[in-house]
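Here the complex is missing a single protein chain, while all its other protein chains stay put.
Every chain is named by a letter (A and B) in the order it is written, and numbering of its residues begins at 1.
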Amino acid sequence: MFFNPGIIALFISSLLISGMVLYASFYGALILRYWDIKSGSETQLNLERRTYLISTIISYACVFQLCSFFLFIYTADTLHPFFTGAMCAVGSLNVNKWGFPTVILKTITFLLAGLWLIINFTDNRGFDYPLIKVKYLLLLIITPLILAETIMQSNYFLGLNPEVITSCCGSLFTADTKGVASEIISLPRSVMEIAFYGTMMGALVLGAVFYRTGKMGYGFSAAISVTFLISIASFISFISIYFYELPTHHCPFCILQKEYGYIGYFLYLLLLAGGLTGMGVGLLMPFRQMPSLKETLPAIQKHLTLISVICYLSFTAIATFQIIFSNLKM
Amino acid sequence: MIELQNIRKVFNEGLSSEYIALHDLTLAIAAHQVTVLKGPSGSGKTTLLSILGCMARPTAGRIVLAGREITSLPERFLTDIRRQTFGFIFQHYNLLKGISVIENVMLPAYPQGEPFSLLKKQAADLLKLFNLTHKAAAKVEWLSGGEAQRTAIARALVNQPEVIIADEPTAHLDTRLSREFMDIMRDFKAQGKTILIASHDPIVHESEVVDRVVQMRDGRIIDAGVI
Partner (left out) sequence: MIKSIEKQRNIIDFTLSSLWRRKGKNLALLVVYTLVVFSLGSVMFFTQALKNEAAIILRGAPEIIVQKLVAGRHELIPMASAQTIRAIRGVEAVKDRLWGYYYDPIGRANYTLMVPEGMDLKENEIIVGAGISRVRQVFRGNALLLRTYDGRPISLFIKGILSPESELLSSDLILISATGFRRLFGVSGDDATDLTVTVLNKKEISTIAAKIVDKLPDARAITRDEILRTYDAVFDWRAGIMIAILAGAVLAFLIFAWDKAAGLSGEERREIGILKAIGWETADILQMKFWEGTIVSLSSFFLGVILAYFHIFYASATLFEPVLKGWSILYPEFRLTPFISGYQIAILFFFTVIPYTVATIIPAWRAATIDPDVIMRT
């Protein structure tokens, strides 16, 4: 365990976020139990007032979650000199078994909180709280995940042992070790390139179709989700090397360092925002026929689609630009 | 215009301090008329007025506004409707101290999202109408009673509402200002606005502008008046 300001900050924020979502889901459960839109009783009026509080809390939690995602990776990065073999965040995250699961869980909880906000936004446009049950059920799913993340993060920090010799991106992200990462890298480059540009094209075309006609919403959303994963894999496989200008450097985290002008933050933000909004479109699909949402929902989905497409397009543009104009030629 | 059906309002429901403010009230308010709610304090006038003005939701019953049922609309929609349909004039005017007259008049329109410059022009026009242009930049606490009253009325008009709701508007005014107030109401009526006033002041309910007087006591209507 280290007594480092970054770690303390993450501890505090995780505890605060956990407290917030616990509080919110307590009232969420009350809403699920006692909600009755037809009634004008004081209980109902109180519950309606609570919905304002809960959406405020989750909005903040979502933003904090995003901040803490980046702070976590950055802190892991600053800790690497303490571990033999670590050269960046990857090495530090590998010190014990909790590092990577925490990162993944942070991503998932951010996405879920974001989706919650999308549903909430939509729900607020309907005059009879059409999505109230969906919304608070989702909240009850998010809460345990955030709690689990807090526990995992604590385990990670408490289990940091400088004696451990860890393996870093140099060995983890090479073709000759075992694991998901190395399998991605050992895939032929052309396969990954086709997969990346293929799914990206597919997602963007479906986005355009959905934007114009309102059809293929599920397809678009699914394509966006698949492209999200493929993009991360492609980044490790063949995009990253052009940023590092090193044919053997496949790390997904080094890009966040200062040496690369913090471009990594921008790229990941684009990917997260694009993924989130695209997934949101699919999540809203089942409610298109609801009487109180018929009018407003298509417009909301169009907006989300636009944001999603713009984000993914920018991500692809930056990556392609780097591949073409990098000093590294393959 | 506004229809109330079996409206019931209970405070502190289920507690020992439970208090029924309105008992299954049914009432229809006609458009373009001046209606006065009359009754002693505690008779439920103010509660009824706040339900009519979409400020509070009834515990039970239905409200139909211009043909649309709005009883269980969420607050954000109800507020939207209220902002565009009703203009309120309160007993103590309830102007915000410390800010200027013109800002006070503009306040109800802030959440509408109109450009600031347009808002300012609308407010300035209203002040001109009420002879308050020279006071536009003054703080409200420096106004005389009559000026404060006219500011409050101007504020009620800034969103161009169809209905004006006034709660005991003359309670703190002398006779001259009370008559002046009723004169302004007459102009509004002539412009086709619907006016609702809660008052037990004879100057108000005996005024010839008034079309209908609804008498209340203990949360019930004892005389619905002639329509």
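Everything that follows uses one rule, which is that contacts are C-beta pairs under 8 Å (C-beta built on N, C-alpha and C of every residue); 3 or more make two chains touch, one makes a residue touch a chain.
Because the structure is a prediction, the values reported are computed rather than measured.
Shown chains touched by the hidden chain across the complete assembly: A, B. Touching the chain that is not shown, out of B:Asn6, B:Gln112 or B:Gln160: B:Gln112 (per the contact rule at the top).
Looking at A:Trp35, A:Phe82 or A:Phe100, the residue that reaches the missing chain in the full complex is A:Phe82. From the options B:Ala30, B:Ala66 or B:Ile99, the residue with contact to the unseen chain in the full assembly is B:Ile99. Subunit B residues in contact with the hidden partner, per the touch definition given at the top, are 46-47, 49-50, 55-56, 75-76, 79-80, 82-83, 88, 90-91, 94-99, 103, 107-116, 119, 155, 159, 167. Counting over the whole complex, subunit A has residues 2-6, 8-10, 12-13, 16, 19-20, 49, 52-53, 56-57, 60, 64, 67-68, 70-71, 74, 78, 81-82, 162, 262 touching the chain that is not drawn.
We take it that only the chains that are shown with their structure count from here on.
We define each chain's centre as the mean of its Cα atoms; on that basis subunit A and subunit B are separated by 49 Å. The touching residues of subunit B, when paired with subunit A in their complex, are 10-13, 57-61, 71-77.
Put simply, subunit A touches subunit B in their complex at residues 37-43, 45, 48, 124, 127-129.
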